[in-house]
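As you look at this complex, bear in mind that one protein chain is not there, while each of the others sits in place.
Labels run A, B and C following the written order; every chain starts at residue 1.
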């Protein structure tokens, strides 16, 4: 039982933190104002640092690191709310390929991803809120997926259709279908992606992808928890800094106990969140029963949903009007926390699922 | 649309307030330490003032007043958390007799109640949490009801059995059954009442009492709302008084903004509660559709449950240790609010019932 | 105590309901984006429609277009307007500068401005807040100096809502720096196209452009643009901010939004979750308590004295407004992330409300900050009402 990072993990954290250092509100705003909603140069730098291949085997260009390393990177991404799609592309899309892909697909997609040369995206949601919308006809797909995160920029789409996952090239969609891109709440990009007899290859052996998909959803939930945690910690520190320096009625805001107590409650939320997301990563690293990982992922996401709303809302409120503006980083944090909350199931959805097993145990046992 | 009391109602309020004036924590403690948990002399004074016959027709000894007058009394009872069972005996038990009783039963029970000479109690709960437990066999009842509020002191019990209501004399229970009395959370009394072929007379024509019982439950919920409101207002004013006078670290507590803001939130709770409980009483007074009354009663009780917990908990917390003691009135308030909350359905139970009709309307319309 | 409205009040409610639902065109009521030209047009059209019926500025003195209504009638007017989704008259005109001019302005000023203000022929904006003042409004530093027949204004205002549409701005300026801060402030009217006035948009986190910074650089306006007395601006500002007791809480609009959220949740299937049902029941009940409190204030406010519960209305009203906007985001779940789809209307299959739910949620974070933050409301309750 150990919550601390080892030396290598700390070195990784420091390296990523160093690389992302320049990401202030202004930079983020410039970057997200233009397509593809993130900084291609930064993406390449992350690749060069080995970050984009972190969880993949060395033989496909990765570095074979574990969940702890992934969590370290996600946290640093979240800390400066960097718009680069680390969880979306590396953890989720890359993870699906690593789990299900054929050797050739792994080599191509994970190799390209690790090198920063190929961006994969997962197309799983339909505009009706389920994961349907696309049908399979021989070697082609037809239908609509939306919103697809980074769907227009993606070089390769992993499309969930009729229970299976399919690899579709971006250029093939443009030839046989359409991609309409727009901004997301947090300044990123999503797209409506329509397929019209678009050529597609099954991911791996083309069997039912349900189990692997569920597992990767769990893993992405856990990684999002760390990204959110990083953002929350920044939200808290910006808020305390603001309370210390901003003057109202001739005194700094930290003179007002009603405000400092609310900052204390924010700290409590952040600390509790840190504990649970780190635990979820440790459960994942400990491998074992996939059911335990899924349960831990839901519990982590539930806490992240609650705490993310708390921190996102209070950070703005304690800043006042300035927190509402794009000129100031704290509002960016709230938009990102709101987005993460609603991707892969918000707190209410996790609660609904957790209710189903409620009577199957007495107490929640965090340690095996 | 008018939320104000008229002159007569104000006079009634002032008279009751005057009568109950001496009810401080010490008096209440003395009174509730001894059986029957309330002050028989005060009960008689309330009768002499006409309060115990307030809602009953004049021909049975009452004064034929409406829900507004009842609400005024309930609020004053709550304001000093007087332990006299006004809502239990007059509104609920008396109301059942007024609704269903034969002329003779009304004359006897309501006449005696109005004069302060006969105390009725309703025996509806079983110790298993439902309203069963007692069976009818000819002219007798057999089984157990518990907890029966004021069950041991009551001269007459109104027993819910097999869907009907029965009048049972207290002395008949003692001869054919048993009454075991004990304290309730708020210093009142309840009893386990067991019936063993105890003689019983149907209330009124002996038909199914379900509709009338449900209606009286609604009316009692509304009256409890006013009693709770009175208690909340006292809880708030005691708390603000305490914050103004109690010194800590060399200054009065109202120097601490974190505390005064919480008092402000208490005020908000109390004002919202006042609006909704007064509205429920106006809906009742407006008569009309029983379904509207039941709905208003549930909505009132839901708000009272939420606000009662808020006020009851915060009043103690803002007082600190002294609020935990029986020597200080604020703790008594919390015990009474807790009791009222759990009688006739707490907030979660009202919410559960309100969920059932959720899709049958767009917006809640308070005005006909 | 009396539940029923009087027959007159009932007839009045019916009249309002009919007008707002039947005579305000549906396209003016639904799906109006914020901050664009189409929006401005809708606001102007609506107010002119209302003004033609005498429903734009009911709180003004009757001689300038007001109505001799009871507070309860004003409440009914306001609620029915919101429930029908009608855009309310522009607050800067109807609730702010209009009443100030009507009460404190010179006859010339009244003549020049009031009719056009009521009819939204002039669009006003507010020049109060400054970057370094925040909730401490009176510490403002924009200066106006008398120079011959002119006032010369220098300084900076911020959070100027919808300033990009405005023809005129009412500005609080420091005209005497040597007295205590509230005492040296004047209110001056200034055309937005005056030389030296610059407007800079502030982009908000919802992606929209709703507020602005306004810079004044040696801006000259004639002396007659001073409202009322010199150095009495703080009094007018307080009058203006405390002017409205009706409509402090956006009850009707929030009710409407909650009903929409419920309807959408039924459509998407989200309402199958009892936990979501429970949230809605709670919100409906809190909103009921709030509406009844607003009614209580309206029905039983005595004379000019603000009802103590007014701060409750603002405080709880914004909390519920925000909670309902949050609920709508929850109803759409992951579809709500695609907010930008609103700009590519034909290129998205997302439900229209899914696209605007999160921007609205984010935008409404301001509700507990602007116009007397919830902290200020708690201060008022604790200090003025509870005496703490």
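The definition used in the following text is that a contact is a pair of C-beta atoms (placed from the backbone, for glycine too) under 8 Å apart; a residue touches a chain by one contact, two chains touch by 3 or more.
Nothing here was measured: the structure is a model prediction, and the numbers come from that model.
Of the chains displayed, those contacted by the omitted chain across the entire assembly are A, B, C.
Contact with the undisplayed chain is limited, among B:17, B:44, B:169 or B:192, to B:192.
Note on the undisplayed chain: of the listed residues B:236, B:259 or B:276, the one touching it is B:259.
Of the listed positions A:32, A:273, A:325 or A:339, the one in contact with the omitted chain in the full complex is A:273.
By the touch definition given at the top, chain A reaches the unshown chain through residues 1-6, 9, 68, 236, 240, 243-244, 254, 260-261, 263-265, 267-268, 271-276, 278-279, 281-283, 285-286, 299, 302-303, 306, 351, 354-355, 358-359, 362-364, 366-368. Touch with the hidden chain on the side of chain B covers residues 29, 125, 127-129, 144, 146-147, 149, 180-186, 189-190, 192, 246-250, 256, 258-259, 309, 313, 316-317, 320-321, 323-327, 331-332, 334-335, 338-339, 342-346, 348-349, 351-352.
For chain C, the residues touching the chain absent from view are 273-275, 278.
Note that in this section only the chains that are shown with their structure count from here on.
If you average the CA atoms of chain B and of chain C, the two centres end up 43 Å from each other.
For chain C, residues that reach two or more other chains under the stated contact definition are 375, 378. For chain B, the set of residues that touch two or more other chains comprises 260-261.
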